[in-house]
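One chain of protein is taken out of this complex; the other chains stay put.
Lettered A, B and C in written order, each chain numbered from 1.
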Amino acid sequence: MTNIVLVTNNSVVQEKFGEKLDVNHLPQATYLETLEVVRDKIHAGHKLLTHPLSGSVKPNDTPYKTIVISKAKGTLDYDGLGIIEESMASAQKFIAGRKTPQWTDKVKADFRLIDFTIISTAINSMDGKFIG
Amino acid sequence: MVKEVERAGIPVVHLATVVPISLTIGANRIVPGIGIPYPLGDPTLGEVKSKKIRRSIVEQALTALQTEVDGQTVFEM
Amino acid sequence: MSKLRVVHYINNFFAGVGGEEKADIPPQARDGVVGPGLALSKALGEEAEIVGTIICGDSYFGENTKSAKEEMLKLIEMYNPDIFVAGPAFNAGRYGFACGEMATFIEEELQIPVVSAMYKENPGVDMFKRDMHIIETEISAADMRNAVPKMAKLVLKLAKGEEVGSPAEEGYHERGIRVNYFHEKRGSERGVGLLVKKMNGEECVTEYPMPVFDRVDPLPAVADITKVKVAIVTSGGIVPQGNPDRIESSSATKYGIYDISGMNDLSADDFMTVHGGYDRAFVTENPNLVVPLDVMREMEQEGVIGELANYFVTTTGTGTSVGNAKGFGEHFARKLVEDGVGAVILTST
Partner (left out) sequence: MRLELGKIKITDVQPGEVTKVENGTLFVNKQELIDLAMKDDRIKGVKVEFARPGESVRIAPVKDVIEPRVKVSGTGAMFPGMINKVKTVGSGRTHALVGANVITCGKIVGFQEGIIDMSGPTAKYTPFSETFNVCIVIEPVDNLETHDYEQAARLAGLKIGALVGEAGRNVEPDEVVVYETKPIAEQTAQYPNLPKVGYIHMLQSQGLLHDTFYYGVDAKQMVPTFMYPTEIMDGAITSGNCVAPCDKVTTFHHLNNPVIEDLYKRHGKDLNFIGVILTNENVFLADKERSSDMVGKFVEFLGLDGVIITEEGYGNPDTDLMMNCKKSTEAGAKVVLITDEFPGRDGKSQSLADAVPEADTLVSCGNGNVIVEFPPMDKVIGTLDYVETMIGGYEGSLRKDGSIEAEIQIIIASTIANGYNTLSAKMY
């Protein structure tokens, strides 16, 4: 589990994983900005490990996003790059149609929980798997 | 654009940082660039190395132009 | 009810003001019907009346698009129209461009329904069909009789807020808009039906066409690059300092051609990038990272390539938004051919 980095704007992910795992916490980033950071990291040679649109909660609903990438850098991950680019285009499309609302704290907390749970169940299931 | 150039009868090689996009837009000869902030070269390695990388990418591009292809082909570095 | 007020846009040719030699005439307004407006007026019938006709030369429009649009907006506003009709432009590319530009502009500015008509290969169709209704016509003005009633019918429907039918029903170019309807059979039954047909090798029509993967067959390899003139084209937005042609930082609507004769590299003092969206710091410091003039000049001198074209072509965007990129791709490709360019290196960020 030391070979992955979690890129997130979700404080719950930072809280629960921050000590055990490498978490790149972007507290100020929007959903789209989080995707952009990941896109840039893929250009820098990291591999995309989880699908950016995980959750099926649409990008203009949830403000939170956690994406797992490899810690190691290698050759450019073309498939990953294609997926993140398409995901960004998709997210932009939704946000252009309707901006993510200013949710109440309760709803935000729920969205953080959903995002955290999706990523934690995924991570718990990958223990020891080859991700290279 | 790449397709229109090819349609006009001029062989074209696409030096692209986002190869999937290059594939989508229909380039036939593709050479991957280094990355979006610096497609041809890597300035973080210093100017000399960076230029060397640029030269090798362009050389690869010329090789691609002089290679027969049946369809979309990525010429990895 | 008073009649709906229609303004009609046509080019100098259809207005009977000369041919190509008069294509540079600036916008002018005439009260009432001119040229094809007569047919349109008949087709509109009792419900609407052409109160004014706006005429502009296609070259004038192409060269002064922005100011021409503003000028004509003022002329059109004076007629206080309910409807704006442009063309038909048939297969005239520049006319189609002008019709599309004007119609979409007027729709946005005046919030009134607009319609045009063009032949399917008119570049204006691809450029504007998503944003407006364009009636499908045949290739030439011989089809006027057919096209005009369809335009009239559609624009009246739009003006009255009536439901507009499918492209096939109304005769407009498919706009790529997904509209819901209830089919008589449920989806799974249709799916099984399609599968049976597909397995039997019968024709089966998808309900959602994938984005078009337009392909062009690869050209044969360049036989000997040491004898060929090579040109650099980039979508990385490298322009002379100050961006003299004002190329947009994204979704560019134009391209630039910039001289590099006598230069051994692309100096950061003379060139900059306008590409939006990415970290420009590295390229700002060294534009050769996008337009590899330094190494290509060396190669030219070493005889690795025959010759380097004395300019490069630049725009922004990798061409994913098809419309414009295709348009100017076709345009500058002609110049490259004329200049004897035998191979192109196209760089994208």
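As a working rule, a residue touches a chain if its C-beta (ideal position, glycine included) is under 8 Å from a C-beta of that chain, and two chains touch if they have at least 3 such contacts.
Note that the structure is predicted; figures quoted are calculated from it, not measured.
**Q** Any idea which chains on screen the missing one touches?
**A** A, C
**Q** Among C:30, C:120 or C:175, exactly one should touch the missing chain; which is it?
**A** Once the missing chain is taken into account, the touching residue is C:175.
**Q** Which of A:13, A:29 or A:53 sits in contact with the chain that's absent?
**A** Once the missing chain is taken into account, the touching residue is A:53.
**Q** Which residue, C:77, C:121, C:162 or C:189, contacts the hidden chain when the whole complex is considered?
**A** Touches the omitted chain: C:189.
**Q** In the full complex, which bits of subunit C touch the chain not displayed? Write them out.
**A** 130, 164, 166-167, 174-192, 194-196, 198-199, 204, 206-211, 213
**Q** Write the list of subunit A residues that the hidden chain touches.
**A** Subunit A touches the missing chain through residues 48-59, 61, 68, 79-80, 83, 86-87, 89-90, 93-94, 96-98, 101-103, 106-107, 110-111, 113-114, 117-122, 125-126, 129-131.
In the analysis below, only the chains that are shown with their structure count from here on.
**Q** Suppose each chain is reduced to the average of its Cα coordinates; what separation in Å results between subunit B and subunit C?
**A** 27
**Q** Taking each residue of subunit A in turn, which ones touch at least two of the other chains?
**A** If we look for residues of subunit A contacting two or more partner chains, we find 40.
**Q** What positions in subunit C touch 2 or more of the other chains?
**A** Residues 279.
**Q** Can you list the subunit A residues touching subunit B in their complex?
**A** Touch residues, subunit A against subunit B: 40, 43-44, 76, 78-79, 81-82, 85.
**Q** Along subunit B, where are the residues that touch subunit A in the complex?
**A** Where subunit B meets subunit A, its residues are 17-21, 32, 35-37.
**Q** Contact residues on subunit B for subunit C in the complex?
**A** 1-18, 21-22, 24-29, 33, 36-41, 43, 47, 50-51, 54-55, 57-59, 61-62, 65-73
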